[in-house]
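Excluded from the complex is one protein chain; the other protein chains are retained at their positions.
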Amino acid sequence: MRYSGFKVIKEALTGHKGWKPAWRDPEPQAHYDIVIIGGGGHGLATAHYLASVYGQQRVAVIEKGWIGGGNVGRNTTIIRSNYLLDGNEPFYEFSLKLWEGLEQDLNYNAMVSQRGIMNLIHSDAQRDAFIRRGNAMILNGADAELLSEAQIRQEYPFLNFDDARFPIKGGLAQRRGGTVRHDAVAWGYARAADSRGVDIIQNCEVTGFRIENGKCLGVETSKGFIGAGRVGCAVAGNSNRLMAKAGMRLPIESHVLQAFVSEGLKPVLPGVITFGAGHFYVSQSDKGGLVFGGDIDGYNSYAQRGNLPVVEDVCEGGMAIMPMIGRARLLRMWGGIMDMSMDGSPIIDRTHIAGLYFNGGWCYGGFKATPASGYAFAHLLARDEPHETATAYRFDRFRTGHMIDEKGMGNQPNLH
Amino acid sequence: MIINHPLLGPRDSAEFVYLGAAELMNRPDPETASAEDWHGYAYLRDNPAGVHRELWFHEGGDRSILIVTRDTTTHEISAVELARKPRAQT
Amino acid sequence: MHDLTPITALGGTTPRVDTVGDVTLTEVPNVALASVAARLGQESACAKKLKSLLGATVPEPGRAAIGRDYAALWAGPDQWMLSADFDTHEDIAVHVKSHFSNTASVTEQTDAWTCFDLMGPRVNAVLELLCNIDLTGFDTGHATRTGIHHLGCFVIRTDARQSVRIIGPRASAGSLHHAITTAMVAAL
Partner (left out) sequence: MTQKNRLAGGQLDRDTTLSFTFDGKNYSGHLGDTLASALLANNVRLMGRSFKYHRPRGPLTAGSEEPNAIVELRSGARQEPNTRATTAELFDGLSAKSQNRWPSLAFDAMAINDRFSNFLTAGFYYKTFMWPAAFWEKLYEPIIRKAAGLGSLSMQADPDEYDKGFRHCDLLIIGAGPAGLNAALTAGRTGAHVILADEDFRMGGRLNAETLAISDMAGADWAAQTVAELASLPNVRLMARTTVIGAFDHGIYGAVERISDHLAKAPRGKPRQILWRIYAKQTLLCAGATERPIAFDNNDRPGIMLAASLRAYANRWAATPAQRVAIFTNNDDGHRTAQDLHAKGVKIAGVIDTRPDAPRALDYEVLQGAHVTDTKGRLGLTFVEVACADGSTRTIECGALGVSGGWNPNVHLTCHQRGRPTWDDDLAAFVPGGTLPPGMVVAGAAQGIFSTHGALKSGADAARKALGLKGRAPAVPDAKDSPVIQTPFWYVEGCSRAWLDQQNDVTVKDVKLSHQEGFRSVEHLKRYTTLGMATDQGKTSNMGGLAIMAELAGKPIPEVGTTIFRPPYTPTAIGTLAGRMRGKEFHPTRLTPSHYWAEERGAVFVEVGNWLRAQWFPLPGETHWRQSVDREVTATRASVGVCDCTTLGKIDVQGTDAATFLNKVYCNGFAKLAVGKTRYGLMLREDGVAMDDGTAARLAEDQFVVTTTTANAAKVYQHMEFVRQCLMPDADVQLISTTEAWAQYAVAGPNSRRLLQRIVDPDHDISNEGFPFMACGNITVCGGLRARLFRISFSGELAFEIAVPARYGDALMRKLMAEGEEYDVTPYGTEALGVMRIEKGHAAGNELNGTTTALNLGMGRMVSKAKDSIGSKLSERPGLNEAKALMQIGLRPVRADDKVTAGGHLMNATGPVDAAHDQGYVTSAAFSPTLGCMIGLGFLKDGGNRTGETLRLVSPVTDLTVEVEVVSAHFVDPEGERVRA
């Protein structure tokens, strides 16, 4: 069923009787050409592109709970492609371009809103680093703009200019960055994939892989064995748990990242703002809530909840840079499991087991990557070769010393 | 979280810096270790959903590094010990 | 005698005193400090030396002990911070090192720190805004290292109800002083 203005009006006038479920609720078939484990943003996007771009007819997405219940359902909704390193920037720029056409592609309004993202600069060294990054972005075909302090004052007059511990000295803006209604991304991909025949199987937990002679033949699930020509894993924070079932250890740790939303407020923020001297970034949702976050808690966790010190740390950063939010109230906090990789960059690669493919290590940047991750993973699953924007995302880069370390923190996942 | 320091009793985890899995103490023998050993040591993690042994540096306290055994699904801490064993004071 | 005039951590030539209600905060510059860390295998010898230097029991974890000329607080496993009167023990590290000889590593710490005494009947009301110490069991002679407004400090109970000594990083003396006096105004 296609959504259209006409359809919305017609349904409004006829009591909304005609709306159908956004996706089917099928029973699993015995065998698929490709099975994707994980009904999050990345898994569903992979399914969509497999069906729509790579013409795959027999694809299933298997989800342990309800689709969109992981990090795509709880994040700070930011999209951007302001990366520094060659291994990353083309990929994230590809993702941003896919975001730009997403609604038309999916016939679903995910409210892609390119209101811009601004990284504030507080020191000369930071400016040098941001100039290098801005240049890398432009050289890779993205947009970047260096703003002076005066320009920042004009665009963001409510920031703390006069009583700041770390004065604002400028900013690096990406005007095409912005926010997206996160749940709608999962639902939009699910609906689009479903409409092309992808089976989305919810409440179906993978309990193991059937591997014979070094080849993966399918997955054992709570709904029985499902055979597959190829199996793609896209389970983010649960990557190690899942891949351990195939006997693999990963260069990934799971950490908790908290995020926060305030009560609804009339519009105050033009776009995304990132504080460069503390752990705080913020945007305002269409509903009016300030959506903000900061650092990960910093310890391995699957608990999907964090603790007070980071809450306080984030709010301290918020008050330092934007003291007008003191009387706004934090409404809700939540925690997600981040698949923190050893260099802060993701992996989209084959495994040593034939027919078994992996997508993970997104750290806390997975949401913005959703379209490109799905596209590149679909490419890998369909063609058995990496997509041109994702060639660096290999498992063996740690073995060979080709790390993609944006933050320069080395092999300590909680510092990325 | 509260870490029950073997010498100082319960202390807030905010006084500590998390250093990672306790396996980091098992640095490969430079004489004998293979490239794979080094790769495994530096980059591969069990990352269990469950009991995890990990290092916490008491930066805001006595500067001890503690081995904390903690369940990553509940955050329950079942054991805490000093990474560097105390020397007997005879 | 050299001709250099010292300044206090807060930048004055005389110690700063602030009073709010019945609580007084006093900057105490005349404290000499030295760290003593037992050498490997010398732990018990070092403890014996410490006992003889103090003329008191060696403080256990979380405790401080006051001796004749020196006081000591437990700073880490087999490690203590010794203090003495600055006017008579400016060269504390030299003295202490000669006492401990090769049983311990000794490091001058006098000017790594700034020292404040916080005194008055309602000192606990101030402390609970500053640091995470269970004050109900924090009795005379208890000493701990903890954070005060993101600064690592030693807090020593010098009198069960009335007073504590706070030893914090010298370079941040101004921030520490601001935090304490602000808490005094807020709490009292």
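Annotations for the structure displayed:
Going in written order, the chains are labelled A, B and C, and every chain counts its residues from 1.
Everything that follows uses one rule, which is that contacts are C-beta pairs under 8 Å (C-beta built on N, C-alpha and C of every residue); 3 or more make two chains touch, one makes a residue touch a chain.
All values reported here derive from a predicted model rather than from experimental measurement.
Across the whole complex, the hidden chain's contacts among the shown chains comprise A, B, C. Interface note: of A:Gly278, A:Pro346 or A:Gly366, the residue touching the hidden chain in the full complex is A:Gly278.
Contact with the omitted chain, checked across A:Phe94, A:Tyr108, A:Phe209 or A:Phe367, is made by A:Tyr108.
Interface residues of chain C with the unshown chain, by the touch rule above, are 1-9, 11, 29, 35, 37, 39-41, 79, 91, 105, 107-113, 128-136, 149-151, 169-176, 178-179, 182-183, 185-186. Where chain B meets the missing chain, the touching residues are 1-2, 12, 17, 19, 24-25, 27-28, 30-31, 33, 35, 38, 42, 55, 57, 59, 63-65, 74-77, 83-85. The missing chain lies against chain A, touching residues 3-5, 7-9, 12-13, 16, 19-23, 25, 65-66, 68-69, 73, 86, 89-90, 101, 103-104, 107-115, 122-123, 125, 127-141, 144-146, 158, 160, 163-167, 172, 181, 183-184, 187-188, 262-268, 278, 284, 286-288, 303-305, 307-308, 311-312, 315-320, 323-334, 397, 399-403, 405, 407-411.
FYI, only the chains that are shown with their structure count from here on.
The interface with the greater count of contacting C-beta pairs, when B-C is set against A-B, is A-B. Computed from the mean C-alpha positions, the centre of chain A lies at a distance of 49 Å from the centre of chain C. One inter-chain figure worth recording: chain B and chain C are separated by 29 Å, centre to centre, where each centre is the mean of the chain's CA atoms.
Multi-chain contact residues of chain B (touching two or more other chains) are listed as 12, 14. Listed for chain C are no residues, as none touches two or more other chains.
On the chain B side of its complex with chain A, the touching residues are 1, 12-14, 18-21, 35, 39-40, 42-49, 52, 54, 70, 72-75.
On chain B, the positions that touch chain C within their shared complex are 7-9, 12, 14-15, 59-64, 82, 84, 86-90.
The residues of chain C lying in touch with chain B in their complex are 38, 40-41, 43-44, 47, 61-62, 74-79, 132, 144-147, 152.
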